[in-house]
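Take a look at chain A:
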Amino acid sequence: MTDLLPLMAAKYNYWIYTILMMTGLYAMIAKNNLVKKIIGMNIFQTAIILFYVSIAYKTGGTLPIIMEGGHGGGHGAINAADYINPLPHTLMLTAIVVSVATMGVALALAIKVYRQYGTLEEDDINHQIRTQAGQ
Partner candidate 1 sequence: MRLLALIAVILTGGLIIFQTGAFPDFGDANAPANTYLSTYYLEHGQADTHAPNIVTSVLADYRGYDTMFETTVVFAAGLACFFLLRRKKVPGGEPRIYRHMPTGITLRIADGGKLPAEDSEVFRRLDTEFVPQQLIIKNTCRIVIPFIQIFALYVIAHGHYSPGGGFQGGVLLAASIILYAISHDLRRAIRRFSEKTAALMGSLGVLIYAGTGALCLLMGANFLNYKALAPLLGVDAVMARSHGILIVEIGVAFAVMAMIIWIYYNLSSAGKHDEGL
Partner candidate 2 sequence: MELLYSIKPLAAILVSFFVVPIIFSSKSENVREAWTFLAALLKFAIVLSMLPFVLKGGQIAYSLVEVLPGVAIAFKVDAFGMLFALVSSSLWIVTSMYSIGYMRSLKEHGQTRYYACFALSLSATLGVAFAGNLFTLYLFYEMLSFATYPLVTHHQDKEARSSGRKYLTYILGASIGLVLPAMLIIYTQTGTFEFAPQGFMNGAFSKEATTVLLLMFVFGFAKAGLMPFHSWLPAAMVAPTPVSALLHAVAVVKVGVFCVARVITSVFGTKMLATMGLGTIVCYVASFTIIVSSFIALSQDGLKRRLAFSTIGQLAYIILGIALLSPSGMTGGMLHIAMHAFGKITLFFCAGAIFAASGIKNISEMVGIGRRMPFTMTAFLLGSLSVIGLPPLGGFISKWHLVIGTIESGQIFFLFVLLASSLLNAAYFLPISYKAFFCTDEEAMFEKKVDEVPTWCLVPLCITATCSVIFFFYPQPFLQLAKMTVATIIGAPMP
């Protein structure tokens, strides 16, 4: 236990993202309402985005917008440790867009499901499907 606390303190970002991710995953598995599942999915994806962004952070670093130097300026002047890592941010811009797009399609499908069954509760839908199959 004595090791754990400093470990947690130094790496708390991973704890946060994991807990968030598992919250989302739990919602996706256990929730009965389809829209709640979609929200869970979004939390899940956001957790991963947080994870990426957190690994880009450097203590004392600033935004990766280079103020000194300039076109053709000596790049020896740029100290990489002063700026946070731009790559995960770029990647996550993509991931955010993907999660928005996925959410859009998911909602569209949910609307279709609602139109078909008149409900978004999975139990009710399954019940309807079973009674239809029984007839």
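Candidate selection criterion: all candidates are chains of the complex that A comes from, given by their letters.
Of note:
By our rule, a residue touches a chain if its C-beta (ideal position, glycine included) is under 8 Å from a C-beta of that chain, and two chains touch if they have at least 3 such contacts; residues count from 1.
Keep in mind that this is a model prediction, so the values were computed, not measured.
Chain contacts in this complex place chain A in touch with candidate 1, from the set 1 or 2. Only residues 7, 10-15, 18-19, 21-22, 25-26, 29-30, 54-61, 63-67, 69-73, 75, 78, 80-81, 83, 85-91, 93-94, 97-98, 100-102, 104-105, 107-109, 111-112, 115 of chain A touch candidate 1 when the two sit together in their complex.
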